[in-house]
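Scroll down for the structure; my scribbles are underneath it.
A single protein chain has been omitted; all remaining protein chains appear in their positions.
All chains are identified by letter, namely A, B and C, in their written order; residue positions are counted from 1 within each chain.
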Amino acid sequence: MPVRTVTTRTAPDPEALEAVADRIAASRNPVVVFGPEIGRSRAWDAGIAFAERLEAPVWTAPFSERNPFPETHRLHAGVLPAAIGPLAGRLQGHDLVLVVGAPVFRYYPFVAGDYLPSGAALVQVTDDPDAAARAPVGDSVLSDSKLFLEAILPRLAQRAAGIAAPLRRPPAPVDLETLPLAPAAVFEAVRKVCPQDFILTDESPSNVPAMQDRFRIGTPDSFYACLSSGGLGWTMPASIGLAMAERKTGRNRPVLCLIGDGSFQYSIQSLYTAVRQGADVVFVVLQNEEYGILKAFADFQGTPNVPGLDLPGLDIVSLARGYGAATSLATTAEEVGTQVAAAFARKGTSVVVVPITRKLAGLLG
Amino acid sequence: MPVRTVTTRTAPDPEALEAVADRIAASRNPVVVFGPEIGRSRAWDAGIAFAERLEAPVWTAPFSERNPFPETHRLHAGVLPAAIGPLAGRLQGHDLVLVVGAPVFRYYPFVAGDYLPSGAALVQVTDDPDAAARAPVGDSVLSDSKLFLEAILPRLAQRAAGIAAPLRRPPAPVDLETLPLAPAAVFEAVRKVCPQDFILTDESPSNVPAMQDRFRIGTPDSFYACLSSGGLGWTMPASIGLAMAERKTGRNRPVLCLIGDGSFQYSIQSLYTAVRQGADVVFVVLQNEEYGILKAFADFQGTPNVPGLDLPGLDIVSLARGYGAATSLATTAEEVGTQVAAAFARKGTSVVVVPITRKLAGLLG
Amino acid sequence: MPVRTVTTRTAPDPEALEAVADRIAASRNPVVVFGPEIGRSRAWDAGIAFAERLEAPVWTAPFSERNPFPETHRLHAGVLPAAIGPLAGRLQGHDLVLVVGAPVFRYYPFVAGDYLPSGAALVQVTDDPDAAARAPVGDSVLSDSKLFLEAILPRLAQRAAGIAAPLRRPPAPVDLETLPLAPAAVFEAVRKVCPQDFILTDESPSNVPAMQDRFRIGTPDSFYACLSSGGLGWTMPASIGLAMAERKTGRNRPVLCLIGDGSFQYSIQSLYTAVRQGADVVFVVLQNEEYGILKAFADFQGTPNVPGLDLPGLDIVSLARGYGAATSLATTAEEVGTQVAAAFARKGTSVVVVPITRKLAGLLG
Partner (left out) sequence: MPVRTVTTRTAPDPEALEAVADRIAASRNPVVVFGPEIGRSRAWDAGIAFAERLEAPVWTAPFSERNPFPETHRLHAGVLPAAIGPLAGRLQGHDLVLVVGAPVFRYYPFVAGDYLPSGAALVQVTDDPDAAARAPVGDSVLSDSKLFLEAILPRLAQRAAGIAAPLRRPPAPVDLETLPLAPAAVFEAVRKVCPQDFILTDESPSNVPAMQDRFRIGTPDSFYACLSSGGLGWTMPASIGLAMAERKTGRNRPVLCLIGDGSFQYSIQSLYTAVRQGADVVFVVLQNEEYGILKAFADFQGTPNVPGLDLPGLDIVSLARGYGAATSLATTAEEVGTQVAAAFARKGTSVVVVPITRKLAGLLG
């Protein structure tokens, strides 16, 4: 028993709550944006109920470091782009944007434009006073996500269902034959052999859109990334910690970490810890021998050919074996599938290194 | 219309609210401590309703910089001392201490002892996460005072009235004849001529208990002090600002500022602003020609005769006139009454200087 | 005897010293700028010897908080203005600017221009690494002023005397009759009755040029001001401390503090300390009932009529008497002379308040 307790959740100001309910009732065509606080406040079910009561599309906020909503749900519209103009473009046609559990918004890079489409208003619910203070548009309500959603739900009328078919297109077809494989092909090959329950982590910045397109996560607490700060080097040790926590809590889900060859270098020493601790992590290293996200950024800025962004000659198999991980090189989609499946079956720490094409995705996906 | 809004109040976690209601229901003999957040959140009426529902004694938290509860109410028990042992002594016999809108607690000086009487538990409600984090005892609920009180009231049963007569003794008798006057005599003489509605401010640290005994404030938003930090020099300019705000808002209450001759020196230049702005402030300067609170502290620490604490030879009448204030010297209780009454009648900025006895009050009142 | 010692002076790099000596030898027409470090390093005599060896004009660096060179010396050219263009203008015709003991340079306000006249080079000697680092032009030698001057003197040839008559014009004629008096008239009346040895302090920012024109100080350690930061409120308590130090060291020079009525308000409480300590300070308060330097600055910026810069209605005689100082009001030049003379004769702390004309001097003198 603790010596003393301090509450860590706060509920919304009731007047503000009523005002939001009124604005929703008056809205012609609302849209929902859910962010990572949904995960931290364990509001997964409340979020689904809220979305279904509104029968509104649900977007995942840009750079959400945790998954807030089932990406397999027919109302899920996708992940918002992290750029002012393009983001507003996705919200076109809506008169009310309801953001729950996210900053408004994480933007990178800067793309000029209006924060919101013409005619739209925005309400933000966040438990972070700083995020409330610095939002450039909208009215902010300070509250825990779950307490907000549970408090407002009884005040909302059920809206008529207007969205029958899933909002999101199925993943784009992918070429599994051409070598080196494209990132999407690797993700497809990996995805097919994943177990029922697993945790996905990601630090392959230039391939985020392809990853989001392939891996549509339908369960809570199943995705983690360092997208919020953009700092590299977090995901490897975090994946190991997640695997250790899964074991300690008895959930025992393995962790799949998708990581670039550059990202893999920041905290490569953590692989030793993973091996010594017997952490159930499968690292899939996408090796394009370059610092892709910075090349994409240089292209975006109109300053291509920045020096120092090539990473040739790294023998990642040798490195991973040096730390004691079960390691293999997979060149074809079939090898990827076979080796990742074996890694999941084997338990413990594995590394599958996959050479990929150097064709850059654009910075905005 | 503002460009955007951000809520500034948060409500309590409903689960925590229920737990507090249950603890109150189970309590044999609760006691209430109200603090300055009550004033800031405009919870005056809710606080009275709460106290009357519980039929429990109400203490003002130590060093409350705003008045949270009518000191004329039969349930008001007084102001808690700001020292660990003595404070716990006042709460003896209670099994549940309900603190709303205050840190737990402001202590000065250090007096060893238990934080709570034996057998007592404590619940703190505060809107300040730092205050919640650093409370040494009790369970803390993060919430705006008013939202907490309004939310819990419907959950509380009416307790049987057990306190018929006022809890607080009437002010001690005072000698109005002996010169120089004692601080209590000055306060009594001043109090008698105060108008119906006024604001009291205070920066006469060594005379706080005598002030609290004489001035029992029954209306909200009527007392302000810098007791929370102990820093001197705040009250003169704050009094002027309050008077200007009263004029601007049309409430037009005059300000009575009780201030020591030492305190009067810290921001003496603000008197010029008061005069130029025509602020309705009556400064009553208690002149004992010493730095009384530090002498009391030195006595308390067993290190008397600290040098540099005497302030002889200050002609405060000359100083105040230099800045243009209507100024007079009052030596007797009658002069005090006459001159303060005239000051209130005259409007604008006045200074009444009153020589007082140097007999020290003890540091703990 | 101290437990341990640490040297606080550093000598110049010998190679750099030689280089400076060579540059002086090669210079056709050098000019000297002395700053406050000369005072701190006790290099008064060395500075005179250096100037006379070079037979070069000596300027006092802008905003020097201590006097570095006899202002009565035929080689003294005056005080440099604190503005880029005007300062360079004063140095016109010289090919080498030798700055000893000063930043390069304190500028206020910004006046665009070249840092140096065409064809001129600059050498700075300073004991402050930060000042050396941030000088915008010239070559900096890190050294104590005195150690530099003593080390370079034997390396310098005596230059032919070319400056027979004093470089500086005598003080401008002054009108002692018209009332209210101009600042220059006050200074002239005061100067005439000053004792042989005294310390001058100054915090009357809008009258600095007039003060510098009248008071030409010929002895070391005789002028102190807070010109270096521009912060007001330093000079009153500093004057008192200087007087106490003079008494303690047996030099017993009185302090003359020239101060504006606005400046007088910042630390007015220190007057009480002066009186209680019996410090020999004569405060001459120039009362123009306005915040002159800011009005001058507003004019300079082309934004006249800034509100809040008038200070009418201050009865400074009453204020100073309130703190116990011997105080009088002097309206005419004769009264100024008589009262200041009496103040010096009387010892202890005196205040002479002198109403002056509101005619603004320009910001650049």
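Following the convention adopted for this analysis, a contact is a pair of C-beta atoms (placed from the backbone, for glycine too) under 8 Å apart; a residue touches a chain by one contact, two chains touch by 3 or more.
Everything numeric in this text was worked out from a predicted model, so none of it was measured.
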| item | value |
| --- | --- |
| Touch partners, limited to displayed chains, of the chain removed from view | A, C |
| Among C:4, C:28, C:169 or C:248, the residue in touch with the chain that has been omitted | C:4 |
| Touching the absent chain when the full complex is considered, from C:26, C:133 or C:179 | C:133 |
| Given C:64, C:143, C:204 or C:265, the one touching the chain that is not displayed | C:143 |
| Residues belonging to subunit C that touch the chain removed from view | 4-14, 16, 132-133, 135, 137-144, 147 |
| Hidden partner chain, residues of subunit A it touches | 265, 268-269, 272, 275-276, 313-324 |
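Going forward, only the chains that are shown with their structure count from here on.
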| item | value |
| --- | --- |
| Intersection of the contact lists for subunit B and subunit C | none |
| Mean-CA-position distance for subunit C and subunit B (Å) | 50 |
| Euclidean distance of C-alpha centroids - subunit A vs subunit B, Å | 52 |
| Distance between the centres, which are taken as Cα means, of subunit C and subunit A, whole angstrom | 65 |
| Residue list for subunit B, restricted to those that touch at least two other chains | none |
